[in-house]
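A protein chain is absent from this complex, but the other protein chains hold their places.
In this document, chain identifiers A and B correspond to the written order of the chains, with residue numbering beginning at 1 in each.
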Amino acid sequence: MAAHVGVVVFPGSNCEHDVAVALERAGAEAELVWHTNQDLRALDAVVLPGGFAHGDYLRPGAIARFSPVMDAVERFAEAGGPVLGICNGFQVLTEAGLLPGALVKNQGLRFVCSPASVRVDSDRSVLTAAIEAGRTLNVPINHFSGSYVCDGRTLGRIRENGQIVLRYVENPNGSLDDIAGLANAAGNVVGLMPHPERAIDELLGSTDGLTLLGSFLQSAAGARAA
Amino acid sequence: MTSSVLRTEQVDGVQRAEMGPGPFHRRLGLTDDELDRITLLLGRSPNELELSLYAVMWSEHCSYKSSRLHLRRLPTSGERVLVGPGENAGVIDAGDGIAVAVRIESHNHPSAIEPHQGAATGVGGILRDVFTMGARPLAVLDPLFFGPLGDARQRWLFEGVVSGISSYGNSVGVPTLGGELTFDPCFAGNPLVNVLCVGALPIERLALGRASGPGNLVVLLGSTTGRDGIGGVSVLASAGFSGADTTDLDTAKRPSVQVGDPFEEKRLIEACLELLDAGLVVGIQDLGGAGLACATSETASRGGVGMEIDVAAVPRREPDMTAWEVMTSESQERMLAIVTPKDWPEVEGVCRRWDVRATVIGAVAEGGPDGGRLRIRDGNGPAGGRDGATLGKDDVLADVPASSLADAAPLYDRPMAIPSDLGARRADDPTLDEPRGDCTAELLSLLCDPSWVWRQYDHQLFLNTVVGPGADAALLRLAGPGLPNSERGIAVTTDSAPRWCAIDPRHGTALVLAEAVSNLACVGASPVAVVNCLNFGNPEHPEVMWQLSETIDGLADACRALGLPVVGGNVSLYNESGGVDIDPTPVLGVLGLVERLRRRPPGTGLVDGTEILLVGPRRHHRSADPGGLPLAGTRWAVECRARRGGVLPEPELDAHRRVARLVAALVGEQVAGGNALLDSVHDVSGGGIAVALAEMAVAGCVGASLEGLDGHAELFTELPSRFLVATRRAGDLLERATTAGVAAAVLGTAGGDRLVVDGLVDLALERLQDRWNRSLEGQLVDN
Partner (left out) sequence: MRFAARVEVRLRPGIADPEGATIERALPALGFDDVHGVRAGRAFRFELDAGDVAEARRRAEDLAHRLLANPVIEDSTVDVDRADV
């Protein structure tokens, strides 16, 4: 049975349709979840998509984290549900404290939209469980504030726990330890700056995004079965 | 009137804000003749509010009074045209139940003052023009023109404009898929920022900017109204920049520049498209230049109805705004919708969900035999007339025929004169110069890698981008929420060549259209519609009017020869500074269709082991030069040799059509999943074969070797109708060309690690790539 995945839409999100299309391409049933919705019980997994929630005003994700839906997302995550934050979604997860650290402005102080190569460095997450460590994937980035930071103690901890799931092969934005994707300690909440939904079709350049989404959906099916 | 400073339009050469004595109408920028005309239309003297409305609506930017007479000569009909010029955007039938809307606009003067916000609000404006038709904006293209980047101010303008387009476009959620970069001294005092937007809609969602149904509500959607841009349309767009010290002027005009809010615009797009999907609005129009004055008068005029407006009902951002300020404010991110009273609660509901302000500010009134009247009241009471008279709460403050504002602006037939130096300019032809030997250094100097720009633009959103920025044309799948399934694709390009048009605006413009058609062919698309953005100098200069008239004739002739309708356009005049006009700069946006889009087109990158052919004529047999390799107006002549004169090759559009059709067919077959005859293809344009070949080598990371070219002239000529293609099946390609009646010849091969054009260029690929990478970035400050 296909996994039932909710894609949260904040005011200003703009990648939700692309993410829904990508999830369906990967075999899921996707539905859009408005940011005022507080009931996620029918879902097997939740995705926070990219875009500019609240115009990125104040800080990216700073206002979206207070949306009514985020209480439900927190409960869903605490119960072990798989949660994926893509780009702006990753920013919302860090602002909400569901992932450690923060995303700050790119080192070059410019927006960057370009292909990127990332390496899977840990399979201890719902995003990478089905992918062999060391595999490199071609998945584009599109952001102004994608540089990951955290303090020394946190860095030590996330390295030790295998929470750093994706690293850039060539750091495009000054991210600490080349971090492109990160999981929480339990591995069920993952954030990444690259956009897997933009790599699902040869016509558009790469299909490596399907590898990531496929792994995520496998984890979702597994979580439901559990 | 309050004491807010009134700004003047350029009148008799005066360009600064004036508070001094003189008749009121002149201080607003209206001529005595225009005042007489207004008095005649009203049957009485106009009051100050009414005069202010006419002043903005009859300004050059809003009324096109200097250009309308000539624009009438453009062909506008075609079998696919659903909406032609005169509405907010042109719309064509793309097939499969899908319509495509397209518009191009300029935001030149605001960008010169505040580049980031000027460019950002330019993007905002064009998006609204497109989604007001019911189309979801799918792509933006930005042709940009600056002075050479050696100057710090040009770098500031350039970086600001790019960051403005990037921040607005990315945030609102519309990919930017292409554009152009031109650096020439004539733009140093007058940067040009043109923006094109293309959108798609299911045909049933097509909406027009028309008010109808007396008793229907006039609803203002979006941002609150402030003092943004008051007089901006009149002041900035209709006046050039004088004097050497542009900083003084900046300070005087800075309050007239608006600040954009892409988040508000995003919510506005979603709310409006939802309203249109649900059939909840009768008509809808965006607010742009001249704000409410324009939106109300235009929608009423188109519908032949009247309109009653209560300025007190307009939600404001600033205290104590006068009726004049409310009506002419250019605050961004606002739309005007006509809604039946029955549908109003549902409309409110949709807007509440998207957090979009929706306010009833008036009602549609009966029209009459001559259309309807626009009547403005202030429901808050006393308005305070200039002479101290106090008006009552429901008194009408302005009462004019709606169509007189929208349609009755004077039509100027400004004097035209051939530039006095034209003869000398034409005689100064670089084609006749001494032959050159090694051209390697000159080739390298012509390279310009625009990726620094487009890497700042989201060019992937919507999963439709098959060919993005940096190629010959953008190619998109025609797909999105709400659109019927389709395998079609659309292609868009913007093209311009002020260096050609400066020599010969008529032939130059025709050649620009030809180039645009070539660009579309490279991605397998057939052209279907044209929009134009005409950027010119001061229309009070007879030479500029001549340039404008010639440009329009050139465009009209070329459109007719190629069977293309003009579905919209924009005119930006008064692009002059220090009394010097810019070169005539018509920018053409051309839309093309691809029947079946299943595979990527071959692209421009050379492939190792292929043969390189020139498809199209090697020489021009009718040019003034007996060798048939004219160099007049080429990038080589202008940028390498500082030679701006000569005679352009006469366009041969029937022949051009044949070549473009062949290439479009070959690429089209490939893109549809069929016969893959071409490994790469690139249009030969600016910089000639030299630059085209260099770009292909860089894109493919492989060298090339050509021989038999006839000197530097063949290397750098910019004759139209030519393509460089690379293929492993040269025999098949030559056969196809012969059948189509198109010339084609093998010039060389792709491979190795050098770029060699026998006797003319010899360059290591690595050096070429290095120069390419540094060509633009190397000129910018902190890189």
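Heads up, the rule we're going with is that a contact is a pair of C-beta atoms (placed from the backbone, for glycine too) under 8 Å apart; a residue touches a chain by one contact, two chains touch by 3 or more.
Everything quoted here is computed from the prediction, not taken from an experiment.
Residue-wise, the contact with the chain that is not shown comes from A:Val104, picked out of A:Ala20, A:Ile86, A:Val104 or A:Leu137.
Only one of A:Ala2, A:Ala129, A:Val149 or A:Ala186 touches the chain withheld from this view, namely A:Val149. Only one of A:Leu58, A:Ala133 or A:Ala185 touches the chain withheld from this view, namely A:Leu58.
Only one of A:Ser67, A:Thr94, A:Asn142 or A:Ser206 touches the chain withheld from this view, namely A:Thr94. In the full complex, subunit A touches the omitted chain through residues 58-59, 62-63, 66, 94-95, 100-102, 104-105, 107-109, 147, 149-151, 174.
Just so we're on the same page, only the chains that are shown with their structure count from here on.
Averaged Cα coordinates give subunit A a centre that lies 37 Å from the centre of subunit B. Looking at the complex, you find that subunit B touches subunit A at residues 163, 166-167, 170-173, 261-264, 266-267, 354-355, 454-463, 465-466, 477, 480-481, 597-600. Put simply, subunit A touches subunit B in their complex at residues 11-12, 14-15, 17-18, 21-22, 51-52, 54-57, 110-114, 140, 142, 144, 195, 197-198, 200-204.
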